[in-house]
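Note that this complex is displayed minus one protein chain, with the remaining chains in position.
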Amino acid sequence: MLDLRLYMAQRLSAMVMIPLTLGHLAVMIYAMRGGLTGGEILARTQGSLFWFLFYGTFVAAVSVHGAIGLRVIVHETFGTRGRALMLLTWGSCLVLFLMGARAVLAVTLA
Amino acid sequence: MIRPHRTHPLWYAYMAHRLSGLALVLFLPAHFYVLGLALTDMAAFDGFMTFASHPLVKLAEFGLVFLLAIHIFGGLRLLALEFLPWSAPQKTLAAATVAVAFLLSGTFFLQAV
Partner (left out) sequence: MEAAENTLEVSVWRGGEDGEYQTFQVPAQENQTILDVVSWIQQYADPTLTYRFACRVGMCGSCAMMVNGKPRWTCRTHVKKATEGADKIEIAPLRNLPVIKDLAADMDPFFDKWVKAGAVHHPTRTRDDAIETITPDEPGRVEAAKAIECINCSVCYAGCDTVANNPDYLGPAALQRAWTLYNDAKDADRQAILDNVSGVGGCHNCHTQGSCTMYCPNELDPLSAIAGLKRVTAQNFFKRKG
């Protein structure tokens, strides 16, 4: 259930996320070496424009990517189509984006 | 229900990509929720971080990173196949995907424990 536009959105969001994911993994490996406390994470990320943009982009890309992926799996597994499928795509995109945005704000706003 | 026509590496690579992607997209809301706690309930957030240092949770995290590694390298494989004019044997690429995923998540696991 992918036309060219959805396909491009899926591949472009994937390409955006490749460096972000590797960066995120590197940060996690670094953070977990010293033992991870909430305060330590937040001290690094809060008030940082860089991390706001880094994780903001990440959340935007993953909302698009995850929603389209879910759409394909649901269509191919349950045969869902039409309005229900559109609702699922936009709904899951919105849920991911809002929850993700909240997390980014929590972690990067002072 | 594995059918005989599916039993080849590329099909397995497709299924691994699908399952890891599905697991990740289902995990994400939980991940976001926990991070969002820092906004509203710092004590709960700290509580979770203590909980997260439990070995079992560490193991689950290893699983997540493993899924992520499978998905990202499987995705790189797809992008390479689709966007680079390719002729190379894909099976080698598919196998390399899994190998690198193991390597990366293994490194993470060793670092974290």
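In this document, chain identifiers A and B correspond to the written order of the chains, with residue numbering beginning at 1 in each.
By our rule, a residue touches a chain if its C-beta (ideal position, glycine included) is under 8 Å from a C-beta of that chain, and two chains touch if they have at least 3 such contacts.
Since we're looking at a predicted model, the values are computed, not measured.
> If the missing chain were put back, which residues of chain B would it touch?
Those residues of chain B that touch the unshown chain are 3-6, 8, 10-11, 13-14, 17-18, 78, 81-83, 85-87, 90.
> When the complex is taken as a whole, what residues of chain A touch the one chain not shown?
Missing-chain contacts on chain A: residues 1-4, 6-8, 11, 72, 75-77, 79.
To be clear about the criterion, only the chains that are shown with their structure count from here on.
> As a quick test, compute the distance in whole Å between the mean CA positions of chain A and chain B.
14
> Which bits of chain A are touching chain B when the two form their complex?
11, 14-15, 17-18, 21-22, 25, 28-29, 32-33, 35-39, 41-42, 62, 66, 69-70, 73, 92, 95-96, 99-100, 102-103, 105-107, 109
> Quick check on the complex: what are the chain B residues that touch chain A?
18, 21-22, 24-25, 28-29, 31-33, 35-40, 42, 45-46, 48-49, 52-53, 65, 68, 72, 75-76, 79, 82-83, 104, 107-108, 111-112
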